[in-house]
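Written below as structure tokens is the structure these notes are about.
So, chain A:
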Amino acid sequence: MRRRATAIAAVLALAALAIVAAASAKVDRAAAPSATASADRQLVSCGKTVTMGMLAPITGPAASLGKLQTDWAKFYVAAHNKVKKNKHKLRVQFGDTVLGGPGGTAEAVKAAQSLGSNVLGTIGPAGSNEVRATTATLKNAGLAFVSGSATNTELTTDGTRTNFFFRTVPPDSAQGTSVANFIDKKLKFKRVYIIDDQEAYSTGLADTVQQKLRAAGVTVSRDGVSQQQSDFSSLIAKIPRDTQLVYLPWQLPPKGKAFGDQMRSAGKGSIILMGSDGLFDDAFASLGGVYASSFPTSGTHPVVKAFRKAHGGDAEFFGAPSYVAAQVVGGAIDRACKDGKASRAEVRAQVRKTNLKKTVLGLNVRFNAQGDIRGGQFGIWKATSAGTFLPVG
Partner candidate 1 sequence: MAATQPLLALRGVSKSFGGLTVISDLDLHVDEGEIVSVIGPNGAGKTTLFNIITGVYRPDEGEILLEEQSIVGLDPHQVTNRGVARTFQTLRLFLNMSVRENVMAVQYGRTKSSPFEAMLRLPRARREEREIRQRAEEKLSFFGQRLVGYRWDQPAYSLSYANRRRLEIARAMATEPRILLLDEPAAGMNPAETQEITELIGKLREEGRYTILVIEHDMHVVEGISDRVVALDHGVKIAEGSFDAVATDPRVIEAYLGLRKAETK
Partner candidate 2 sequence: MADELTPQVPPDQPRIGVDEWVASVEGKRERYRGPVGWLRRGWDTAPAGARLLAFVIPAAIFPLVTTEGNLFRYGLITLLYALLGLGLNVTVGFAGLLDLGYIAFFGFGAYTYGYVASVHTGHHWPAVPAILLAIAVAALIGFIVGFPSRRLVGDYLAIVTLFFGQAFVVFVNNGDRINFWPFNRTDLTGGANGLDNIDPLKLFGWTVNTTKEYYWFTLGAFLLVIILLYLVSESRTGRAWKALREDPLAAEVMSMPVNRLKLMAFVFGAAIAGFAGAIYGSVQTGAFPGDFDVGLLITIYAIVILGGAGSLAGVIVGALVVNGVPELLRDPNQAEWVFYTALVLLVLTKVRPWQKLVTVVGGTLALGFALVAIADAWFPRWTAGEPNTGKLAHWVSHWMLLPSHATQIANWAYALTIALILVLTLLRGWWRTIVMIPTIYVGAFAWENLLVEQTVGATRFLLLGALLVVLMNARPQGLFGTARVEIV
């Protein structure tokens, strides 16, 4: 009796074994990324198409952000592949990081681990905590990762990611300083209300602005509201009527618009709203008279115009840095592939040497030793009553 049972168990084990073996039989073991230092020097033949990765939230609560980023990145790739003199075409392997979804940052790591051995460099991840969680994986694989939205200051200053991580947005410290100076020096406002959205990006920025403003003697009140909420009416009711400006370092422009609409219907439309780069978008601008901080991009840039045309008139500015990130990675791959072969280490070195003139961000993009844009600054923009942002400082 017992013997039969053991035999059955053994058969079960063998069957399971066979399945595992069959499943992994086709794995290209030689090209597997591993922790050994030599892996990132492995030469990949560039051939007709080269692959770069992109880590973005494609599903989950932040999927709308992921869409803006992937739209812009795809726009770059399509443009790149149309140019005849480019020797090879770019292909993007997407990884879904499900930002804010059930799996937490583990999903981001899984997405990073799913990048194939032919991926030479990657765009993203989007969130600062995702960058933190995927650092070990991407570093082990020797990949350069260029984020278009992870703005937490420490990502570059703590030294853990140097030469691997780069970003095409200035960090919170730069943005926070510009914003605080503008409110204090230009607008000379004395009563400011800051509402963060309880995520890493937002609280960091809110902290910086709050600290700088308080130091300058401005009265600052602070509150936070979850990204998943759409009802701000009770929060609005709480904002004193003599408040001069409400600062919203948020990431979802539609939420910013909803906030503005609800301010208006609460009879507080006269209080000025100011958003961060996350709200630098047509949806938020349509409120009219609102401020937002952003890189000094311009709607007249030919690429922005073309993008707007291809996307039903929507410039989706939040994704623009991801276009530049794609430009950075794509350009680095192109340069590394000059000799027909490239390794991840080469691509990293080339990313480091990036020198892009007049990008859609309105900045020249070159990286400093830590991986931040040199001279990356934020300008302040004000929306006209017709809903277009114009630079004011």
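In the analysis below, contacts are C-beta pairs under 8 Å (C-beta built on N, C-alpha and C of every residue); 3 or more make two chains touch, one makes a residue touch a chain; residues count from 1.
How were these candidates chosen? In short, all candidates are chains of the complex that A comes from, given by their letters.
From a predicted model like this one, the values you see are computed outputs, not experimental measurements.
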Result, touching chain for chain A in the complex among 1 or 2: 2
Interfacial residue positions of chain A with respect to candidate 2 in the complex: 1-2, 4-6, 8-13, 16-17, 19-21, 24-25, 27-29, 32-35, 58-59, 63, 94-96, 100-106, 109-111, 113-115, 117, 128-129, 132-133, 135-137, 140, 152, 154, 158, 160, 198-200, 202-204
